[in-house]
Each structure stands twice: as structure tokens, then as C-alpha cells.
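Before I ask anything, let me first share the structure, which is written out below as C-alpha cells.
A single protein chain has been omitted from the complex, and every remaining protein chain is retained in its original position.
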């Protein structure tokens, strides 16, 4: 993906410098031809210290508002807590900035709709939600094959997001604010299903789940393993699986089944091309986290965002899907994720 | 699986000589040390002609009753249409014969219960239903690993039975009597789930499905692709998938997920150990039918049945599970399969 | 491979009841339709006791000559020490018996030629050497694909026979009489190469080797890991690898490379269809020994031998290749194996 960078680079300000924020900032600083990392924003001193050391002379902001006031910044890149996303996106758009925001848009449908309505009044600005799987080379390859008709009509998707078990159960603390396993994990699979199904509308959702290891989740009605069945218009079906308790690693795997064939993406979550032959048999190690699995996707996502804004300038037109998931996509993912959560709680399918 | 055959062999009569009946008869004739194929029964002349030619001098019967009257026969082996199973089992038991019967026991719960009640009065006779997957070496290997605690506590099973598409849709004709995709195909996955879950009780079932290719199924309310979610007591979950429309072959695949690891049985339905490197990439061919996939399982099943009856004689005791699925197992599989069908029809979970 | 058995069965006498002899005897007794196990011969009481217990009333012989004098025996099945093969084959043919003999025919070319000359005078008798890989379903599948032109013209074969390491190094004791690693292990790969190359003539052989673990081998000039390069007429090449020191299991693997594609047989020596997902990654266990790997091949080999002798009777003609490797094949394998050993010793290629 070699990109010419002859037009003026998009000047980006990254907000939030946790683990994922650091990666985004580094990508934007060094690996995205059409982008320049102009500024970073964090309330934490050590994160700003990291930026000073690791990035090429960025402007440092402790306050989001101060960064928005920086007229040299073209685009805001939000890697902040989910609960802040909606209001920070609105503020960025209001300040005349393009905006990229990590998923989810919001766990609240009304809030999602509010952001959409606001964005609709700013068609000159790009607003993208970070469903990075759409930029993973393997998912992209599968998508192109499906679009080219290689498997006939796709009518079923099975997709899973399963994390390596954290014996400390550190994530249990965040469970109450995560929206539950379907909104936190499955939302990626939902987006994949919608993408491969041509953004067909979901019509019904059912879910079941269990607590296999992390009893603390029961308090907030969450599970550490959940399955969901979502029906889409046109006789399309999706089956999702999310887990926090895998022994072998982060295992993100999707299958797209069509009338003339099927595709699997990432069946074996191999960490590399190495196979080990020893007394345990023949084996490969696995990607430990989504970070390792989607390293390239995060980079391509940033490259596509930068390219899309550059192209906007030239076209004087609104952004295309190639920039990634839109606010509308994010709204739909939230809507379906909430339906799965409700189905899990009630034991009854939810009609959408 | 070398078996000594010093005790008198079990003398078997096979009923029904369709494709599967022929295989059972040939196995019993030549490959099951403790068994002797004494007789076969079929209403069709050409099937009897085949038997005369291919088997070692079997007695030939055109009528089931006449075979039951043959006092030299120890065990009846039913490979007849499903609708006859229940009554033929009862007749065999009444005639004092052990009985092996292909699945399903019956599509009707009351009928299943009637057979169970009848069998309970004949504890000296073995009655086994042919869920052959329990005898597949790979399923058996997985089962032993699970029992040995290798994956901790198993709490989730994903299992599928998917057939290669028959472009003629020949099977559509039989759909009205098959009981639908869940009773016809998923019943095997249900039995596998129950087996791995230590015969835990199912508590709730949900299903969804679609007609991807075979429109003729709509008439009888059936689908060619269906998914089911079944909850079991103790926080255990099963997700099933059945399909009639695979492009690549018969793909029977199960995953057993535990608190300390997971097992997959048959992920890639490879036909052999051959891999082909050509312009299409690297590939392996797939087992075209369940026949090819479970060739060994059918043989081991017969060997286990024969061994079990021999052991009964010695123990003077009732048969063990090692002989295969019991009538009670078959009843439960039918009960769950019916619940999935009802859920598919109503769009509502069925409480069991 | 269901075989009708309407003609009179071939009555077989098995000589040698070690581990492999027991398997052959059991196969012939219970699993080969056209064969009947009439007698066994062993100088060891406990082996005869095993036969009495495990086989269906065989005649028991302690002396080979006595067995040869038994006029009811049609075919002799030799599973004896390699050093006895040549003379026992000649004696069997002289007694008017068909003969199957485990590989190798002999480690001495002159002795091989003597047996061939003798057999040529008895064209009415079948003499087969047990290169069982030709009967493995996967090798057979590959062979048929090659013959059907699926990979164009095959010009290169890579083939390996590698055993799981025995930390006791028990085999070191037998090394002096084994003929060395190439005659003991690689001889199977040589036969496979010749088979796939249409029995083309070998023209030059080179070898190199090392002692990785078993120092005791140095005494007799043997190695525990060896590689060989053999050129065949018509610009065909074979590369062989033999090892006694694998950690993961018996790994028998062959690749056949052609002008339009390639085939691999047994790349991953998986023990079953089970994959294990745990902290070590994703893995499969491996076939521990050639016994486990070639269980089916041994059976099909016996079935083919029996079928071939039956067919001889009908045709009144000489045996076909479908019965397995001929004495001439065995002679060539020995000749090439000896050339590899000489090349290893001298560090110089040997012209054949």
C-alpha cells in the first residue's frame, strides 16, 4: 500500500495515549504518508512525557478544548474512554475538524442518533468509527472475493471475538461500563456481518451466555462467554461467539458462507509462519491479543482515513465508505449489540 | 483394535440393504471378529441378489417376521426407514433378540417412550441406537482427553453437520418425512453435546434458519441451513449448525470448549493426507459424504456392539454405555431436536 | 475396499509372530475376505501361545520346514529377521507356495539376484515384498493423481522416513545387522520414488549423514540422520531424509513435484482429526510409530495379495503389480540403498 504524499498532509491531533492511543500516534507520526502528527492530548503527565520522547516534536495538550482551538489541526483522532466518544465527536465537528473515533460510538442509541444528526449538518467533515477489521488484509481479501461473486450469494456468517483468559480477571472491574460482552466484543463481529451482507437490516436477535470462570461478572448481569443469533432481511443469518476465557490466545475468526462456497478468515490464529515440532506434537503459537492480531489493520485504517480526507479536498465531495465504518454503521452495531444484551437478559428474541 | 474372538460369535441378522445396510452387512460379515452375519432381510430382490453374491452364504429373508422367527439369530441389525424403527425394535425385543438400530429411534417422543418402557422389561437384551460418531477414533480421542481433564470443565460445544450440496435436490422429496433438518442432521450433534456434557439435561432451545438454495423445502416448513442454540443445566451451552448446501463436501466438525483449553474434531474435513499444490494454491480434497467420513466409525460401532453382547453373556449383566447410545440417549436427542424444530417454526425459545 | 470372497480363500501360513507378525496374522485371520489363516510358525513358545489364544484355531508350527510340508497351505507370509528372507523365500517357492515377505528382500545384491532367478523358474507362483506404503490410501490417492497427469510430468521426489527418538537407543544394538539407516529406513522412500517415476533406473547416488544423539552408531559406521540424493534417468531427482531422532513422532512424508503442480503426502503426521487449543498454542498430536501411521496400509496390502492370488487362479497368468512390489523392485531398492551407504562411507557419489 504505497501512497503518494504529494498533497499537503492531513495534520492530526491524537486524544488519549493509552496503549492503543500510543499505537495510533506512532502510526500517524511515522507510517502514514498523507498524515502528519501535529499534536497529542492527554490529562496524564506520563503519557505526555512518552509523547515528548517517542514522537517527532508534537504539540502537547492536557485539555481537549485547548486542542480543538488549535487552528492548525485538520483532524481529531479519539482514543478515549467510550463514555466520552459521543460528546467529543460533536465537539470536534463543531470545531470544524474531521474526526476519527475508536469504537463504539456510544452504548446509547439516542446518543448515537444525536451524533449522526449533528454530523449530517457538517457534510464537509469526515467522521469515521474505528472498526479496524475492515482494514485487515485478510478480511479485505475475503471481502473482495465475496464482492467478486466467488462464493455466490453470502447468506450466513459465523464470527467470533474471543480473548485470551486473564487469570487476574482485571477486565471484570470495567464490565459495568463496557456495555457487556456483546457491546464490547461482538460489536466487531456485528460490523463484519453487516459489511459482508451489504449493510442489510437486522430483523431479530437472540442470545445466550454463561459465566465459565469470572464469577464477578454476575453482579452486572454480564457473562464471560456468550453466543448470539441475528437474522437479517433477505434470509441472511449471523451467529456470533464472544469469550473472555480462551487458553490459547486472541482468536478472532469469521466464516462467510455462500451458495457456491465459503471463506474462513483467521481460522487458526497463528502468531507467525513458524511451526514447532516437539513432544507435544506439531503446533503454532497464537496471537496473544487483538493488538498483535490487528497491527496491520490499525495502520491501514489510519492510511485510509488520511487518504480519504486528502481525496475529499480534491473531490470537494463527501467521504466514501473506503474511509471505514460510518457513524450510521456504528449506530446499527450498537442497536444490534443492545438487542443481544436484552435477549441475554430476558431469554427472549428481540425484534429489531 | 484387535479383538480376540474365542467366545462364540454373536449371530446377526441385518434388515435393510440400502447403501448403509450393505456397509453394515459387509462389516459384520468380514471385519467384526466377535460377530457372524447369519442372515439378511430385504423386500427387494436386487438387494437379496447382492447379498447372495457379496456375503458369505447368508440366509435370505424377504419378510421381517420370518427373520425374527429364526432361532439361530442372536441380534437384529436395523437399517430400515426411520418410520419403522420403533415398531421393529419392539418386535425384535419381543422375539428375544438384541437389537441395533440406526438413528433416529423415532421422531415422536411418545413412541420413543413406549420403546424405552418395553425395553426396560427386557434388561437381558441389548438395545443400541446408531450414533456412530461416538465410535469415530477422533471423537473418541477427544472424549478421552475431556474425561482426563485436559481442557478443564467443558462448558460449550459447537458442532455442525453440513452436507455437500446436491444440485438435483434429491433429498427435498424426503424432507416431509425426515423430521426437518434438526431431527435429520443435528440429532448427531445433539448426541455429541450430551455425550461430552455427561448427559446433562437440556433446558432451553432456540433456532433460526434459511432456505439458501432448495426452495422446495418451504412447503414443509423446512430449511436447508439452520442454527440452534441449546442451553444445558450447569451453565453449559451448545451451538449447532446444519446445512445441505456446502460446496466442498461433508463437513462434520465439533469444538469442545473448556475452562482450560479447547478441542476441535475435524476442522478441515480432509479426505486423506494428500495436499495439492497448483495454480489454485495449496489445497486438500474433502470427504464427499458422511459415508466416507465415518467409515471407521461404522466398523468400530459394530465391533463394540458385538463385544458388548459377548461381555453381557460373561457378566450376565446389562450392557454398558461402551456399546453406544442407549434408547434413553435417543429419546433425549429426539426431544431436543423437536424443540429446535418448534423454535424454528415459532421464532420463540422452547423450554425443555 | 469391500472385496467379494466367493472363490475359495487363499490359505496362508504366517512365519514370525513378533509385533508386526501378530498384526499380519490378525489381519489375515479376521479382516482379509479372500484369505484364511491356516497356520502360524514361530520358534518361541509365548508367540505360539498368543496365536492359540488370539487367532481362530490355527495350526501351530515351531519349524519352518514342517510348515512348508503342510500341503493345505497355499501361501507363506514371512515376517522373520531380514537375514533369513532370501533363503526362506526360495524354500517357499521350492515347496510350491506363493510367498509374501516383509522388506528387505536381502541386503546383498547377489542374494537378491539369486532369488529373482529362482522365482523366474516358478512363474506360476506369486512373490511379493512388503513395501506397504504403496497400499496406504493417501499414497495411493497421490499415485492415481500423478498417473492421471494432475501434476504434469513428475521430475522430483522428496521423501523422508523419520522415527521418534528412542531415548534408550535400543535400536543401536541392531544397527550392525540393519544394513545402516539407508537400507533400513530409506529403502521405503526409494521404493516410493521408483514407483512414482515409473520404475525409472537410478544413475547416481550421493549421501551425507551425522550422528546427532546415538554415539554408539559410530562403531558400525552408521548415522542417526542421513540425507541422500539419487538421480534417475530422464532428468529425475530424488532427495531422501532418514532420521532416528525426531521429538514429535514418526514423520513419514513425501512430496512429488511435477511440471504442473506438486503433491504432498503426510506433511503433518497428525494422529487423528483432533486439534488441541491450549497455552502452548494450536496443535495436533502425531503418529508415534510407523505401525500407527500405516495400520491401514498393512491391511490393504494383505487384501491385495489375497486378491491377486485369487485372480491368478482365474487368469492362469502371472501376478500383476497390483499385488505390490516385486522381487525386482526389492532388488533395485537394495541396490540404491547400498549405493547410498557406500556414498556415505566414501564421501563420493556412486554411479549405478
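Note that the chains are named A, B and C in the order they appear, and that numbering of residues resets to 1 at the start of each chain.
The rule is short, and it goes like this: a residue touches a chain if its C-beta (ideal position, glycine included) is under 8 Å from a C-beta of that chain, and two chains touch if they have at least 3 such contacts.
Remember, predicted model here, so these are calculated numbers, not experimental data.
Enquirer: What chains on display are touched by the one that is not shown?
Expert: Those shown chains that the absent chain touches are A, B, C.
Enquirer: Decide which residue listed in C:31, C:236 or C:270 touches the omitted chain of the complex.
Expert: C:236
Enquirer: Among A:95, A:276, A:328 or A:352, which residue is in contact with the omitted chain in the full complex?
Expert: Only one listed residue reaches the unshown chain, and that is A:276.
Enquirer: Which residue among B:48, B:217, B:230 or B:246 touches the omitted chain?
Expert: Checking the options B:48, B:217, B:230 or B:246, the one contacting the hidden chain is B:246.
Enquirer: Touching the missing chain, which residues of subunit C?
Expert: 151, 153, 155-156, 158, 204, 206, 208-213, 225, 227, 229, 231, 235-237, 239, 241, 243, 245-248, 257, 259-262, 267, 347-349
Enquirer: What is the set of subunit B residues that contact the non-displayed chain in the whole complex?
Expert: Here the touching residues of subunit B are 246-249, 251, 268-271, 276-286.
Enquirer: Considering the whole complex rather than only what is displayed, give the residues of subunit A touching the chain that is not shown.
Expert: Residues in contact with the chain left out: 2, 4-6, 23, 26, 30-31, 33, 53-54, 56, 137-138, 141-142, 145, 150-151, 260-267, 271-279.
By our rule, only the chains that are shown with their structure count from here on.
Enquirer: When the C-alpha atoms of subunit B and subunit C are each averaged to a single point, how far apart are the two points in Å?
Expert: 37
Enquirer: Between subunit A and subunit B, what distance separates the C-alpha centroids? Give it in angstrom.
Expert: Computed from C-alpha means, the inter-chain centre distance equals 43 Å.
Enquirer: Going by the contact rule already set, what residues in subunit C reach two or more other chains?
Expert: Residues 271, 276-279 of subunit C each touch two or more of the other chains.
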